[in-house]
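Only a single protein chain was left out; the remaining protein chains are all shown in position.
This part shows chain A:
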Amino acid sequence: MSPLWFDIAHLFAAGVLVLSLMLLYQDRITAVINVFALQAVVLSLSVGWQSIVQGAPHLLATAFIALIAKGIIIPTALHRIVRKLDVHREVERVVSGGLTMLAGLALVALSILLVQPVVETADPVAREDFAFALAVVLLGLLLMITRRNAVTQVVGFMSLENGLILAATGARGMPLVVEVSVAFSVLIAFIVFGVFVFRIRERFDTVDVNVLERFRGERREHL
């Protein structure tokens, strides 16, 4: 295989990572969802490229599932939710954007430091992919803890899952059945989250999780 193939594989994986970083500094929910959709598209491109590089046609199915489910269905649904809830104008940060970005950069550095020596002997394509994938997972977690809107937390979770797929497809020989089950579990998680967000909204008139804290029955102030 020519070096160009590797470079393209890395380009796509790095694209997923860059989009993860972009997710971190989006202020508005609609923008967050759009970037997430873009990330899913790049992810499906990356997976598709991997299927060509590895000569594994079943990965094409994976790419297709990622494109349809995460690139189209989930973002559309999230947009609908946001419009219905009327939160598309809200800015909902806990930590300022600059600090979040710095933390994100540190996480990327950490994951490269961590993964590079471990997979030294592995397949060269998989090697870089793992570092990127771990970084995407960590950035997804970071997104979940730096936002206070439940919808953004859902997006963070989905983006974390993108990282998992990136890691899984980088390794040779991941069976399709794993991918299908992961995709289904994500869809189901999405449905559960969606239902919850609406139920929360119905009951408390907000999806700001900080406001929800006040309603927790077991909280005791004197402790």
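Here is the rule we go by: a residue touches a chain if its C-beta (ideal position, glycine included) is under 8 Å from a C-beta of that chain, and two chains touch if they have at least 3 such contacts; residues count from 1.
The rule we apply is simple: contacts and distances are computed from a predicted model.
Enquirer: Per UniProt, what's the omitted chain called: "Na+/H+ antiporter subunit G", "Sarcosine oxidase delta subunit heterotetrameric", "Putative spermidine/putrescine transport system permease protein" or "Hydrogenase 4 subunit B"?
Expert: So, among "Na+/H+ antiporter subunit G", "Sarcosine oxidase delta subunit heterotetrameric", "Putative spermidine/putrescine transport system permease protein" or "Hydrogenase 4 subunit B", the name matching the hidden chain's UniProt entry is "Hydrogenase 4 subunit B".
Enquirer: Taking the entire complex into account, which one of A:18, A:141 or A:189 touches the absent chain?
Expert: The single option touching the absent chain is A:141.
Enquirer: For the chain that's not shown, point to the residue among A:38, A:110, A:164 or A:189 touching it.
Expert: The missing chain is touched by A:110.
Enquirer: Suppose we count only contacts with the excluded chain; which residues of chain A make the list?
Expert: 94, 107, 110-111, 113-114, 117, 138, 141-142, 144-145, 148, 153, 209-210, 212-213, 216, 218-220, 223
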